[in-house]
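Structure provided below as structure tokens; questions to follow.
For this depiction, one protein chain was excluded, whereas all remaining protein chains were kept in their positions.
Order of writing sets the chain letters: A, B, C, D, E, F and G. Residues in each chain are counted from 1.
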Amino acid sequence: MSDSKKKKAPNIDIFRAWCKACGICVAFCPAGVLARDEGGYPYVKEPDKCISCGWCEMRCPDFAITVYNKDKKRNFENDYPEERQGK
Amino acid sequence: MSDSKKKKAPNIDIFRAWCKACGICVAFCPAGVLARDEGGYPYVKEPDKCISCGWCEMRCPDFAITVYNKDKKRNFENDYPEERQGK
Amino acid sequence: MSFRYDIRLSGSGGQGLILMGIILAEAIGIYDGKFVSQTQSYGPEARGGSSKAEVVLSDTEIDYPKAMSLDLLLAMNQKSCDDYYMDLKNDGILIVDSTFVNQVPIQKAFRIPFTRIARENLKREMVANIVALGAIAKLTTIVTPKAIEAAVMARVPKGTEKLNRDALKAGMNAAMKAQKASVPQMLSERVDEDT
Amino acid sequence: MSFRYDIRLSGSGGQGLILMGIILAEAIGIYDGKFVSQTQSYGPEARGGSSKAEVVLSDTEIDYPKAMSLDLLLAMNQKSCDDYYMDLKNDGILIVDSTFVNQVPIQKAFRIPFTRIARENLKREMVANIVALGAIAKLTTIVTPKAIEAAVMARVPKGTEKLNRDALKAGMNAAMKAQKASVPQMLSERVDEDT
Amino acid sequence: MKKKTKKELLLQGNEAIVEGALRAGCRFFAGYPITPATEISELLSVRLPQVDGTFIQMEDEIASMGAIIGASLAGAKSMTATSGPGFSLMQENLGYAVIAEVPCVIVDAMRGGPSTGLPTFPSQSDVMQARWGTHGDHPIIVLCPSTVRECYDITIRAFNMAEKFRTPVIILVDEVVAHMREKISIDEDEDIEIFNRVKPTVPPEWYIPYEDTPRGVPAMANFGDGYRYHVTGLTHDIRGFPTSRPDEIDPFIRRLFRKISQHFAELHMGEFFETDDAEITIIAYGCVARSAKRAARDARERGLKVGALKLNTIWPFMRTPVEKVLQTSKIIIVPEMNMGQISREVKRVNKTDAKVFTINKVDGTIITPEEILRKIKEVR
Amino acid sequence: MKKKTKKELLLQGNEAIVEGALRAGCRFFAGYPITPATEISELLSVRLPQVDGTFIQMEDEIASMGAIIGASLAGAKSMTATSGPGFSLMQENLGYAVIAEVPCVIVDAMRGGPSTGLPTFPSQSDVMQARWGTHGDHPIIVLCPSTVRECYDITIRAFNMAEKFRTPVIILVDEVVAHMREKISIDEDEDIEIFNRVKPTVPPEWYIPYEDTPRGVPAMANFGDGYRYHVTGLTHDIRGFPTSRPDEIDPFIRRLFRKISQHFAELHMGEFFETDDAEITIIAYGCVARSAKRAARDARERGLKVGALKLNTIWPFMRTPVEKVLQTSKIIIVPEMNMGQISREVKRVNKTDAKVFTINKVDGTIITPEEILRKIKEVR
Amino acid sequence: MAEVTKLIHKYLRHDKKFPHVWCPGCGIGIMLGSLIRAIDECGYNKDEIVLVSGIGCTGRMPVYVDFNTLHTTHGRALTFATGIKLANPALKVIVVMGDGDAVAIGGNHFIHAARRNVDISTVILNNSVYGMTGGQYSPTTPYGMKTTTSPYSNVEQSFNISELAVAAGAVFVARGTVYHAKMLDGLMEMTFKKKGFSVIEVIGHCHTQYGKLNRMGSAVEMMKWQKEHAVTVEKATQMKDDELKDKFRIGVLVDKELPVFHEEYEKIRRWAKEAK
Partner (left out) sequence: MAEVTKLIHKYLRHDKKFPHVWCPGCGIGIMLGSLIRAIDECGYNKDEIVLVSGIGCTGRMPVYVDFNTLHTTHGRALTFATGIKLANPALKVIVVMGDGDAVAIGGNHFIHAARRNVDISTVILNNSVYGMTGGQYSPTTPYGMKTTTSPYSNVEQSFNISELAVAAGAVFVARGTVYHAKMLDGLMEMTFKKKGFSVIEVIGHCHTQYGKLNRMGSAVEMMKWQKEHAVTVEKATQMKDDELKDKFRIGVLVDKELPVFHEEYEKIRRWAKEAK
């Protein structure tokens, strides 16, 4: 796999039919990847900045956003000790 | 008031109509004043031993026993600090 | 019409009347094979107060399950005797525990000191009810002595079999005595009726 | 028979149709002094979905409180237009928000872009309902402009009076334009009927 | 254009119930939110403290019913409001209010059932529950408004009856009427009859809290008034103490019934709408009574002699008015938003040759005038 | 003297209910103690664990009703037992069992009411509550034994009906019958019909949990059987999902009624006692039916043509049998230990000239044969 | 001077059937004595007291005493009491309940009344069983005990009523026993004097049902058990955990301040009138 392919920007898919434009994904994206259109709906404004953390997907109340190519390790910003994560 | 009068044995009155012969007054009299007849009913067996503590009266579930000439100070054997007695 | 016999067992709360009722019903129903229905005054309200159990027996299905006109009344205390004797049929039988019942309102009654017998002869006041059952078996034809004994044995706690068997016996014996004593009275009663 | 006029205001959840219904009913009932009854689709189930408010007015007590054959239908989106136009009387009036309603099933409709007017002229999309109220006051005789203005003023939050007055005005103006445009259509419709 | 006066208001049925309650003197409300009765709670939480009353939201409907009984015993006119599921939960304590003779008002805003059913859609299916919902035989007063104005008036009447007869009074309002807005004018100076419980005038030693009186209703002392007495849900003697003596129970239970049955005329409210010459009479209540009147009007326009009898009192059943139309009409139609509840009663009292037909709707939609008209055409 | 066999027993009505339940396959009981139903709990706490069943005492009757519905959904035949106050509390979840179509059996051992009333005395005053106690219109099956034998048999029938019709079945037993002891013989080898719920046979993808079927009763999968479906107390479509579409609700609610009404003949149980030539027929149920039979016997002895109709099915109302005696008898007497509940139904269906009289007793004592005889003499 | 019984007679309803309904030796009667003495000591007049109960043996108490008395439905006493207190805050509202009444069917009302801090004094007689209905297990029946509905053994954990009251927010929680009758007088008095939702759990005994089934002996025996297993809060602080293992604490467990419902509601009324 080429280097460029590895660093390829993640593919973020927003499923408009289910999205309710709540703005949560946009507000909490740690990398400022997402923005809201005039209707309040999210769109991927800065695809390259995405760090594949998956937080947008995790917090979307409507299962309307999908992050492809996410880091297998589930790279969430996590504020809770590993041993208490229920694994 | 003469000395003998002061020491006069207390008058213990058992109201048979209400007494249910439970035996509580007898069992917990600290001075062994009371005893049970064949029907289980209490009677004053040793009037002179009575220390006027009033416990029999206090614990009778049926308000069937009265201690006259009780010490005004309410001379109960008490296992609870004065300040917590709600006065 | 079919044969029907109405019994009321009455007294005060602690005298074991409900158990008596059950044993009697079981003896009549299960061991003697008749139709039987047993009812009772019920509930915590009855604590300490009056108590009564009724047994109705018949050779066919029983419709009304409570005692109507009594063929047999057992009164284990004065109050129940006073309250219920009016419900007796003319030829009904009254049996009283003469330990407690002093005033018997009608002549043709059997007076037997069940409690005294239990207390003095058997040293256990609580079997007064079994003593009374023995008497009933003797004084009436509604239950066989065999059936009553089997029913008692099936219901009493283990280890008390002898005591209870003795109690039954004592009751039967006392009944025989009473029976003799009361015969003339009953006859005189009958005579009265005829006049 | 007494005069009765049935109105349905319809659209989607967030378009303020219930408030419209209340204001219209209040204008007609309290300020114009007619009998009025207002009902609505109700409940959290209606969240985000369709919404409708109905107003019935009359010069006597109103029996059936829901709209029957419609004298006036306001459709603020396509779905409600599609769902309800069949309920219009032959000479009933259809008013649509042409911002959202593209396909108007009948000819004699007034097409007014309430939402666009609110959004563009008044910079507040949420007053589209007030714009529509203005239009209704103009296009029908069921409510006086004075009454509608008073009712609006009584219900809107403090500080928004001017905005809402402007919205009403804008609605009335738009209605006058639409009225002119639609006259021939209405006539042609009538002609059709006669044939 | 008329001037807006303070007294002309566009109110929802639920709001009018609140206004009626306050006007009647209600000063205590305990409830638990439920659609479609919630507005009553919400508005009273605003209004009651303004008049030194108390609003409390309890942990459930059982508690709400308990609290209003307690408040009433302490002297406050009290009320709760709920819908079917909550009404089911109130049944045990409702029976308590009956046997202990505690005045209070319960509003059941009917929605589709059974169970959670159709929370936001109308129904009339709690009519029989209102009569029979609690265990043990008991009389009950149940009223039912058809208009916003009636919501106001009937609520006042409900409080009056509760106080007058020392009994819980139920208001059954359907979702349509509860949420409908109509203009009503409320004149605060108007001379409306407000009834307050009759208090004992005898000295405390003479007070017999459950005394039999000619009216069947004993005087009621409030807790704290100096008449110390005992209140219980057990069958009790005239002094309020538990009894299991048949000779005390029987007259007591019968008095409970008598105090209602003896005042039928006073309790029965309704409207004859062109029934005098009607060959067909529609008997209806709640929102459906409006469709019924409309249908009667429309039918008359078509030359059919149709009338309508509106029932505003559901229980005790309006036997006399119903018998009257049974006598005069050949056909009776009972449209109801249930599978047939009041129609059973109509049939029960029907000793004539009149035929009783039903229209039953249980799909969450109101019975329309057309549906009634269709039935008229079908059966006449 | 006959030999005691294992199968001849002197049992209380309550005990016979327990035996019947176990025989029918009951394996789960949740309840809360209350007089006069407590023996059922107590005995089942001994017996259920012996047969790998579960007994649990819940925190109240609401919880008990919830638990038996849950247990039934998980596959166990389940039951609860209570008396009036607890029965009132069960009403909400009872309606749930109706709309979600969950088989279960509820015993209400009737005592004097209303409210706490007369805890240890008999009554028949929950008859209408059993029909109408929960909010929302709904059908219900209610059975009522008169003898200890019937307690056993009817309990088995109740479980069978519950399973067959996917519905709660109520057993109303009065305190007299609940506590009366009679001899009954139970043959464990006897070939008694035991009905178990019909499970789906289709693959899970095809399963339609609330499908309309000719019988009106859909097949029922247990939770865990591999048919994952949704159960709700909201009105639902055939797949079990909430709906507020009138075109889905209407057939659903009507199916609930139809599955009962279509099987009246099967559901109706009772006894005609010398009614064929009877000029006077007594209609009764529960312990009073025994007095009725006795009264009929005694009357016949006196030369009066009196019969009795015993109702073992209270709801759905035994219209056809009742109509039959209404046709043949000139006089109907309905003695009840309430202020007149079933008599209302008799009057409702009475289209003949037969006169319907009532005997109502609410003082905690049973109606005696003499009282009925007295009435017979009074009215004939 | 026979002040104790004489005083009690001042408050009894003599026209009611005495001897009372309770079994010989039942602790409920002893508790009733304490309750009366504490009320007397507090100086309330009879007319201002409302004594409310639910259903159960304990629930039978109000009928015997000459106050405003209210015997409600099973488990619901606190809901009625809430209505009474809020409709007329001048009344002193005391609620007596059995353990089943209070924390089985009535558990929810109990925790909510505590949370709201309605000014009610709550007296709970905990005899670990449903006495009235014949000895079925209650939520306070200890694990392993026999009752008529746990014939083999109770498998449920039990509530600690006082701790539950604390967790729910009661501002005053005390525990006593009927054996320690004198101490009970004092605790009862403190409970009544406390403003807000105060609770006293009274350990009693039901020897006729619970005691019998578990071979715990007569009323006397069971009271001896109370004597031996109760430790005052004060003593308990000086004891080790294992010494305390089979003991329970008596005395004042919690005494704190929180806004009282009807006083808070007075504020609401002021604000409401201002907003009008």
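We take it that a contact is a pair of C-beta atoms (placed from the backbone, for glycine too) under 8 Å apart; a residue touches a chain by one contact, two chains touch by 3 or more.
Quick caveat: nothing in here was measured; it's all calculated off a predicted structure.
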{"item": "Listed residues E:Glu42, E:Asp212, E:Glu271 or E:Glu323, member touching the removed chain", "value": "E:Glu42"}
{"item": "Residues belonging to subunit A that touch the chain removed from view", "value": "13, 17-24, 27-28, 54-55, 57-70, 72, 74, 76-81, 84-87"}
{"item": "Where the unshown chain meets subunit G, residue by residue", "value": "104-105, 107-108, 111-112, 115-117, 139, 143, 152-153, 155-159, 163-164, 166-169, 258-259, 261, 264-265, 267-268, 271-272, 275"}
{"item": "On subunit E, residues whose C-beta touches the chain left out of the figure", "value": "32-35, 38, 41-42, 45-46, 49, 55, 57, 59-61, 85, 115-116"}
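Criterion: only the chains that are shown with their structure count from here on.
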{"item": "Neighbouring chains common to subunit B and subunit F, by label", "value": "G"}
{"item": "Centroid distance [mean C-alpha coordinates] between subunit G and subunit D, Å", "value": "63"}
{"item": "Inter-chain centre distance, subunit A versus subunit G - centres from mean C-alpha coordinates, in Å", "value": "57"}
{"item": "Junction residues of subunit F, two or more chains touched", "value": "35, 85, 115-116, 119-120, 244"}
{"item": "Per-residue overlap in subunit G, given as positions that touch at least 2 other chains", "value": "23, 55, 71, 73, 133-134"}
